[in-house]
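Only one protein chain is missing from this complex, and each of the others stays in its spot.
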Amino acid sequence: MTTPQPLRIGMIGYAFMGAAHSHAWRTAPRFFDLPLEPQLTAVAGRNASGVQAAARKLGWASSETDWRRLIERDDIDLIDICTPGDTHAEIAIAALDAGKHVLCEKPLANSVSEAERMTEAADAAAKNGVFSMCGFTYRRTPALSLAKRMVEQGRLGSIRHVRAQYLQDWLSDENAPMTWRLDKSKSGSGSLGDIGAHSIDAAQWVTGRKISGVSALLETFVPERPLAGDLVGLGGHGDATGNAPRAAVTVDDAAIFTARFDSGTASAGANSSSPIGVFEATRYALGRKNAMRLEVNGTKGSLAFDFEDMNVLSFYDAAEGPDAGFRRIMVTEPEHPYVGSWWPTGHGLGYEHGFTHQVVDLVNAVAERRQPEPSFADALQVQRVLAAVEASAASASRWQEV
Amino acid sequence: MTTPQPLRIGMIGYAFMGAAHSHAWRTAPRFFDLPLEPQLTAVAGRNASGVQAAARKLGWASSETDWRRLIERDDIDLIDICTPGDTHAEIAIAALDAGKHVLCEKPLANSVSEAERMTEAADAAAKNGVFSMCGFTYRRTPALSLAKRMVEQGRLGSIRHVRAQYLQDWLSDENAPMTWRLDKSKSGSGSLGDIGAHSIDAAQWVTGRKISGVSALLETFVPERPLAGDLVGLGGHGDATGNAPRAAVTVDDAAIFTARFDSGTASAGANSSSPIGVFEATRYALGRKNAMRLEVNGTKGSLAFDFEDMNVLSFYDAAEGPDAGFRRIMVTEPEHPYVGSWWPTGHGLGYEHGFTHQVVDLVNAVAERRQPEPSFADALQVQRVLAAVEASAASASRWQEV
Amino acid sequence: MTTPQPLRIGMIGYAFMGAAHSHAWRTAPRFFDLPLEPQLTAVAGRNASGVQAAARKLGWASSETDWRRLIERDDIDLIDICTPGDTHAEIAIAALDAGKHVLCEKPLANSVSEAERMTEAADAAAKNGVFSMCGFTYRRTPALSLAKRMVEQGRLGSIRHVRAQYLQDWLSDENAPMTWRLDKSKSGSGSLGDIGAHSIDAAQWVTGRKISGVSALLETFVPERPLAGDLVGLGGHGDATGNAPRAAVTVDDAAIFTARFDSGTASAGANSSSPIGVFEATRYALGRKNAMRLEVNGTKGSLAFDFEDMNVLSFYDAAEGPDAGFRRIMVTEPEHPYVGSWWPTGHGLGYEHGFTHQVVDLVNAVAERRQPEPSFADALQVQRVLAAVEASAASASRWQEV
Partner (left out) sequence: MTTPQPLRIGMIGYAFMGAAHSHAWRTAPRFFDLPLEPQLTAVAGRNASGVQAAARKLGWASSETDWRRLIERDDIDLIDICTPGDTHAEIAIAALDAGKHVLCEKPLANSVSEAERMTEAADAAAKNGVFSMCGFTYRRTPALSLAKRMVEQGRLGSIRHVRAQYLQDWLSDENAPMTWRLDKSKSGSGSLGDIGAHSIDAAQWVTGRKISGVSALLETFVPERPLAGDLVGLGGHGDATGNAPRAAVTVDDAAIFTARFDSGTASAGANSSSPIGVFEATRYALGRKNAMRLEVNGTKGSLAFDFEDMNVLSFYDAAEGPDAGFRRIMVTEPEHPYVGSWWPTGHGLGYEHGFTHQVVDLVNAVAERRQPEPSFADALQVQRVLAAVEASAASASRWQEV
């Protein structure tokens, strides 16, 4: 048993995503056999005392206050970008140009043009064995990963319907404070890019088909919100007083759209019609805390998933005849994706495990010098769907090809 | 205790809806105190032996082979129309003109113009104490009726989101036989009018708001189907052989659309934005048998309903704070709508009870000489939404005002 | 098509059970093809005006104030006993002796000795083509009937575990009024006989095995309750004032017991151990309205049922391997027991349908001159289990053979 070579990580940003990524880097080698050993080499953030405290807390060996310095350091192999979307393009391109692998949080960028430039940089780097990946972590939830496997096994037959909802409620209170996620210049979009992007990626990935067109409606329910100190993260329970000065919300609060998927590269045949889909993303679905739901209906079977019950995948197999029914699969068996490295049957996983699995897949791909998934190109395609949604919404919901 | 005056019923059609209506007329006076006593006077159908057998089986005192004869008979007070949509206008207008009350199955008609003429006739008749009602029976499911009550009580606050799905799967098999429901000349439309109409009516009724515009997509997955004898009812399990001659399906198999609701007549105020909605109707959602679902999110609370669990209404009350959660209300308490006349707490009702409740409400309205709900005007508005959906779908999903 | 011969019914009692039975007699021939035509000939009750009103309301052609008169009438073929348990033995034996078929509500009697005498009378009558049946209607819930079918098909393999709960909460309020169901002289026992008896019958019937021994605990939480007029039916929401005089509760409020089942007459083999079971019956499980639950685990599969979701049966098939899961079968397919005579797929049934199905099965058995099930002998066996439970509870839970 030889000690694996190190993979030295430099992470930028240390808030919600930074904590999740740090946990993943620390934890992955404890449960999985990795071909490279991740080392938490350095974390970067603008605030010196903040980043030092984060380094200590999250387990990073050193810290920097300028992300450029991180890229310059030659003891770092991979840059992990956990900052808001407006910074992704610049950082990722610089890192790739410097020969660092990149893991970039989603959405890939705040515009298609940024995403295109990032994808060009990624493609160029890949030729030199420098790889990049976008953090659509929900793919690594075992239940969704099993969903994809079942589609690939043909257990759904030809797919007809997709319904995808991502429902949260943390903005329901109109006095919940302003955050950077509501500032278009930082976040690019609102519910659409923050959570809708997850639904789009998951729907395309699980079905193996791309969205080819959309018709959309965007809505902003609360046009301005109270300022409450720093524009941190995910807001909260509307603790701001009614008297606080208010700032304009410049993003969508909710996004709803219909979609068509391409007909896939699967076998041509009598049933060649393409699937249709309904999407909804909102932070105003009172009572729904993190209901990232995906339901797929095919000619042979159906699947349903809800992240609020994340260790379960429901599957309907029409071949079972009159006694068929949606089967509540506890996705906690050793045969299920990622699960064998964790606990015995029935001992469920949590939110952060998706990040650990993401690291596992990334480290394996880097070690084997192959493209990890989702690539920047995959994420660019999601970005194009986001742009089509916005374009359709801006022109009276007219159909918009992606 | 005096015997109530009779209300003599003549019913046209005796298939699925005819059986349900007959049960309702027979059963309503056994569980509810009615001001008029329904009498099952006559049933009409074109096939003499068929209608005679139906009369015997369903409990009607006599039968006719021409619906016009039913309208001519002076021992009939109310005409109950249970035929396909292409016949509704002619029958209903004739009946109203003849001074008969009318109960007409939904959708009201196969076109807006037909529905407009019917509404004119209904309005004219109402001035003479002759009333009409359209059979959107889902309103009479106790759980949906409780939903409306809770909205009216203000327990949801201002409404932001509606998501309505009506998911069935009885056409999933591409060899399931052709039925009149797939023939546009009979049924007017497919999933849209057959089941989507229920969702539209329920969403508008529960929220107290009308849909003001839509953007839609219609899809026909299986363009032709095997002929199997009579084009009866609801098809089945695809028992037709592959060799049978096939007929063209001329309606939508699935309808999906986004919508805006009007901002209501409720209190004006800071939160004046109108609700948005997502609708889906399909008979291809494999595994969903009769999932007529409605979820409504407001500023104070949320509601969720699924007809597959029809005795339950889920309610979320944000005032409960961190320990809030969707509350699974068994809508089987004597205080709940209609329930007190049935069984003890917890002893659930079934599908047909909605029809019995419909009869109860209709008989009470007729006896009290007031307009029953939903009126033909209400149903006309639903018809206009259906037409807007079709218009939007026909022009690249562009936004269509209702 | 010939008109079937009549089966003339005389019913005794017209409260909760009387209303349910009347509905069944009226409705069965409307949905099922019966070989005999039930006629609601007469209803009996002690209060003249009450029974007359009931006859009118429930659809009976005549009424009597003495049940003996009903038995004397030669225009009655079948006596339907819907009175409290203390009257069952006398009525049933008299009816059988007079050559009337008997349908008797459960529990069969208030003691084993009464039940033995009734069974003797039933066995004697059966030799003369006069039949009797006990009203364990839950057997006729399609989902439970499907459960039995699946066990018989061997889909569970050898059974190991039974867990049966019957949870209600209508006595949770200690001020809910006294009812005859809490008076041992009327009801025989409390939760045990009222609802526990259903669980015992269902568990034995579904598994095909008899309970051979028990160890039990009975508890009375509220020893006396306010008197509120007549000791009617199912009480209510504790509307009695605190000052009302109180009467002693003389029955159990809750019954819990462990059990062994016999090893069945099935194939002998390596796995010959007998199933074990856990039972609970209570009216104090706050929030559970009519949770009649049954779960059965075998070597190949498992079943779970809850009457609060009565149109669903959950089934687990171990042969499906790692992707197995409890399958939520909507028991609304035409292939499912009783369902084909009702509505299309997915349109659920309610509580009273079990009574209609009971009538269907009874009428068919009488017409075919064969013993209907459950027989009085079957019900006597349940009575013996009830007695064993009481005996065990009375002697420090020691094991009691049935």
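As written, the chain order gives the labels A, B and C, with residue 1 at the start of each chain.
One rule holds in what follows: a contact is a pair of C-beta atoms (placed from the backbone, for glycine too) under 8 Å apart; a residue touches a chain by one contact, two chains touch by 3 or more.
In this text the structure is predicted, and so the values were computed from the model without any measurement.
Interface note: of A:A42, A:L58, A:C82 or A:A259, the residue touching the hidden chain in the full complex is A:L58.
The chain that is not drawn here is touched, among residues C:I276, C:A367 or C:A391, by C:I276.
Looking at B:R46, B:R68 or B:R327, the residue that reaches the missing chain in the full complex is B:R327. Mapped onto subunit C, the footprint of the missing chain covers residues 160-161, 163, 165, 169, 172, 174, 215-217, 219, 221-222, 254, 256-258, 260, 270-271, 273, 276, 278, 280, 282, 284-288, 295, 297-302, 316, 318, 324-326, 392, 396-399. Take subunit B: the residues that touch the chain left off the picture are 146, 150, 312, 314-315, 320-330, 333-336. If you put the missing chain back, the residues of subunit A touching it would be 1, 16, 19-20, 22-23, 26-27, 30-31, 53, 57-59, 168, 170, 233-234, 236, 288-291, 307-311, 330, 332, 334, 343-353.
The working rule: only the chains that are shown with their structure count from here on.
For the pair subunit B and subunit C, the distance between C-alpha centroids works out to 35 Å. Chain centres here are Cα means. That of subunit A falls 54 Å from that of subunit C.
Chain geometry summary: the mean Cα position of subunit A and that of subunit B are 41 Å apart. Touching of two or more other chains is recorded for residues 330, 334 of subunit C.
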